[in-house]
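Of the protein chains in this complex, one is absent; all others appear in place.
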Amino acid sequence: MNLKGLLNSTTIADRILLFVLILLSLSGIIFIKEVLPKGHTVRIEVNGHLVYLLPIEKDRIVSVKGSVGNTIIEIKDHKVRITESPCDNKLCILQGWIEKGSIVCLPNRVIVIISSQEDELNKRVDAITG
Amino acid sequence: MQLQDKYRIALLSAYALALHGFESLLPTPIPWLKLGLANIITLTTLILYGFRAALMVTLIRVVLGSLFTGTFLGPAFILSMGGGVTSTLSMGIVLSLMPRLFGPVGLSLIAALFHNISQLFLAYVLFIQRIEAILLITPVIIFLGTLTGSMNGIVSDMLIKNLKKTN
Partner (left out) sequence: MREKFKVQCSMFNVLVSIFLLFTIHYSLFTLYGCSSQKEKVYRKNTILMDTLVTITVVSNSKDSAEKAIDSAFFEIEKLEKLFNFFSSDSEISLINKNAGIFEVSVSPDTLDIIDKALYISEKTEGAFDATIGAVITLYDFYKKVKPEDGAIKKNLPLVNYKYVTIDKNKLTVFLKKKGMLIDLGGISKGYAADKAVDTLKRKGIHSGLVSVAGDIRAFGLKPDGMPWKIGIRNPRAKGQKDDILATLELRDMAISTSGDYERYFIHDVKRYHHLINPGTGYPAEGCQSVSVITTEGALTDAFATGIFILGPEKGIKTLEKMGFDGIIVDSQGKVHITSHIRGKVEFKRSS
């Protein structure tokens, strides 16, 4: 079997179809991530234990029990905030809506982290200082 | 149906089944990703002996294959049946509407494309209702399917030429 024989046995339509399929699927692989919602998840941890792992796309309000009392977390329009907290300083509420990064409520030991998917993690940074 | 046709279908089904079984022994890192080797036989059958024979070979291969691997009527069977029938139908329709437009390679590409689309659709409806996950893997699967599809088409082409020579 040689290359010439191979070319002779395919029609022009075959070759066009192959070319179009490869082009479409490859550009699909490259661009679909841009088109799709970012696929971030909201991790809610209490005392180092994972309590909720929620998609950021779906609006909802959840309540978690921390060391002091209940913290209420709201997810809306791809953003997250803490609406109620039993802590004294209410710094977590003051932080307002976040789209990335984390909200930490130290007194109630609640951590809310917006984490990207594992493969996206490698493209960005592994840790932030400051 | 003549006896010779039955004999042919049985033989071709056996080949399809052997390739199907061989393929299922290989580890698949991505679920629902298959080489589609059995389609070599389906395509050859379609071109040499017509649509009815090709559909028979596909059905026999899917049913017997699932019986051998113990997945009959299970989720894998539904995926396999959906993909097999859709791809055979797509090839049959294209061949009957435009008999001279596509060669074996083109038909094999069409089969791979429709096989993957139907399986992705079934997987979405039956198993994972997360459309973004499906959309994310769709181009990857279609790309891989295009590679395997063209390879399978080349093999079918060789097989058809060999068989025509003997006849």
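Just so it is clear, A and B label the chains in written order, and each chain counts residues from 1 on its own.
Assume a residue touches a chain if its C-beta (ideal position, glycine included) is under 8 Å from a C-beta of that chain, and two chains touch if they have at least 3 such contacts.
No experiment lies behind these values; they were computed from the predicted model shown.
The omitted chain makes contact with just one of the residues A:8, A:27 or A:89: A:89.
The hidden chain makes contact, of the residues A:27, A:47, A:63 or A:83, with A:47. For chain A, the residues touching the chain absent from view are 1, 43, 45, 47-48, 88-89, 91, 95, 98-102, 104, 106, 109, 111, 113, 118, 121-122, 124-130.
Methods note: only the chains that are shown with their structure count from here on.
Between chain A and chain B the centroid-to-centroid distance comes to 36 Å (mean Cα coordinates, whole Å).
Every residue of chain A that touches chain B in the complex is listed here, in rising order: 1, 6, 9-11, 13-14, 17-18, 21-22, 24-29, 32-33, 36-37, 39. On the side of chain B, the complex with chain A involves touching residues 100-106, 109-110, 113, 132, 135-136, 138-140, 142-143, 146, 150, 153-154, 157-158, 161.
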